[in-house]
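Of the protein chains in this complex, all but one are displayed in their positions.
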């Protein structure tokens, strides 16, 4: 049995400057925040994020200057922050390359990558500026080498089989490392996600290397009693990390809710670089996962804790 | 709440002469045999089977003369019968059109159909006679109308994105009706498959209409308590039928094993049309599901019954 | 039975929008909803005239019946009572396969053809403000039979040309040239429909089947057609106004505030 356990710090060390990354989760749910914070502490640079959609983790990494290229379709904090203020600032200052696809295009790019196909045919977003040839940002930057970044942003092609009309062919995603955050992982790497699995299976399979951070590492044998409830197979996972509350301030089905107040504060404070730096000084640098939790405090975390019958918190204040 | 319940007889009546059909299951597991037998009793004709792979249900329908076209990659009874003797006989006599794809090609054709894409790009089976243009049987028969049957069996195309080389584009499957056999279906159509789900989700979604036969119809609310364990969504299912042991002589995970002796007997007896007709007279015609079970007898069925801790039978004799 | 409509002081603009949106849904439809007011609107329809509608959330919830309003389609609340919880590949596959009747969407800018922008304000290559990006907006708008947009009405949002077409309307850009062509022409056999209504904070707008141009259908109570025309930078057709937007009923207000959003997450109470 290969031992796949590593520490948070080791997980971040595996991710080198210049790597392309993708993540588990959806917008403000199940993002690998503890590893993201560790990457910022380790001052990782020149990352290329390729994700079905972004969220707070994107904003953390972008704000900290870790990211050169962001290929996706959306970033924000849902109702806790209308858009990605850090990304917005860096796009305005041309400190980052943004390549825009639609949400379904990104999902189909990952589905193609995960199944080993070089591209997918879809009929979404025809007639929009997503397909404006002048807006091929990776092309304009001369980065389309046909190796990890496709020669074309997309290609139009007609359906030869049923006359279904114009197809947009979108290139498979090619990703170095998937960084995941889930409820349970077995000692040998088997992942069980509870609730919606979002685009996690495709993210793990598309990436060349997969790191899974979990609330708990559980006996592999426990998960294998019900193989039809597992989400990702053992051999698709290279490294595992146990890190309770590792998704905070994002939420995790069955475990804890989104910390909306934390995200609101982050969004409000990090519109300027100075604001981000102050936030990072307070909540990222000089901390590790335990001291971060201590700083958050028991009251805050118990308030977010999910009711196990319902899988969400009944005590968290969500409204006005 | 729309009432989706119908009877076995009604299920077969919905399937008209000339319809294209696909099925749940894998080779000799979870095939909708009770509906198949009812189709034979109702003397359905000119069916077009499009399936990821065939099995006893194919042989039943083909032997009974219900099938004009079979598009797939494999038929047999695993170790209980080396190949599909009925299909073999009818292919030799040119009474049926067989269009051969590879297993992965068929699976990707269904995945494309299920996701609304007109085709899938794959790199399997290059250099084989599966791609021999002289062996395009539906083309030779003049049936490639570009409506339900694609204009081409396949198209070669180069990958424009990563230089991945020659791609085989295979057309999405287009299917009128999926006929499924599963462990549980809810009153509103939600399906929970236990064990391997094979190509069931894609079969149901690709078809325009889906009929689900289940061991049990269970309260919808029961299945909705754990939505992440369900396999097919309510609105993908049009009709439901309760029919215990409806997969016999094929097996069902957690419920009963394959009836190998029955399949061996079928295989041995149905190499000739006379043999098939005698088999059908004995086991199909003049029976309904209850009298079929009575005829099988308690001893036989208890022997096949799965041990609920293991999900398979510990009493069935499998070897020499 | 005559409906028990609320009087002007009993409801707010968010209530009005929510009810107008709910009325766009027919029973038995499959509806794709994003986070926020659309979610409340659809759940309202589910509890009134469309008990058999099926709700799909983009993150992977099929036929959802959340017991509490989710704050995101990724929310843990989405799964409770759903037929199936899975992922985005499932949701978008179902949409592309043609299951979806109606999608509810939003936008920062809209033009007279219903082209919507959620990507950036100003030149894309030198943006004044980068927004969230497309999300599933163009996808749902490409795959559904019809879509309804809910928007804040300000002149800077109802514009002659949006900064970036994120989501396709009735006249869309044909690449590589970028000339505007009818949506039907570009989508070909994949054409299923497009924007059927825009519900703004001023009125309800629909689109002419021939020209693809937006016209004013109903004015919200207290707004005149001329006033609304003045809130658009393009030349709004106000020749076909059918009347005033119906106010919420008291039953609807009760459902919104006591049952669906008692925490006032998306819909504030006016009193």
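Brief remarks follow.
Each chain gets a letter, A, B and C, in the order it is written, and its residues are counted from 1.
What we mean here is this: contacts are C-beta pairs under 8 Å (C-beta built on N, C-alpha and C of every residue); 3 or more make two chains touch, one makes a residue touch a chain.
These numbers come from a predicted model, not from an experiment.
Considering the complete complex, the chain that is not shown touches A, B. Of the listed residues B:14, B:91 or B:261, the one in contact with the hidden chain in the full complex is B:91.
Take chain B: the residues that touch the chain left off the picture are 25-30, 52-53, 72-76, 78-79, 82-84, 87-88, 91-92, 98, 100-105, 107-108, 110-111, 122-135, 156, 159, 162-166, 195-202, 251-254, 257-258, 260, 306, 310-312, 317-320. Within chain A, the residues in touch with the undisplayed chain are 1-2, 114-117, 186, 188-190, 205, 223-224, 227-228, 230-236.
Everything below uses one rule, namely that only the chains that are shown with their structure count from here on.
Between the CA-based centres of chain A and chain C the separation comes to 27 Å, rounded to the whole angstrom. Multi-chain contact residues, meaning those touching two or more other chains, occur in chain C at positions 61, 79-80, 85-86, 89, 92, 95-96, 143.
Annotation for chain A: residues 108, 111, 122-123, 159, 162-164, 195-197 touch two or more other chains.
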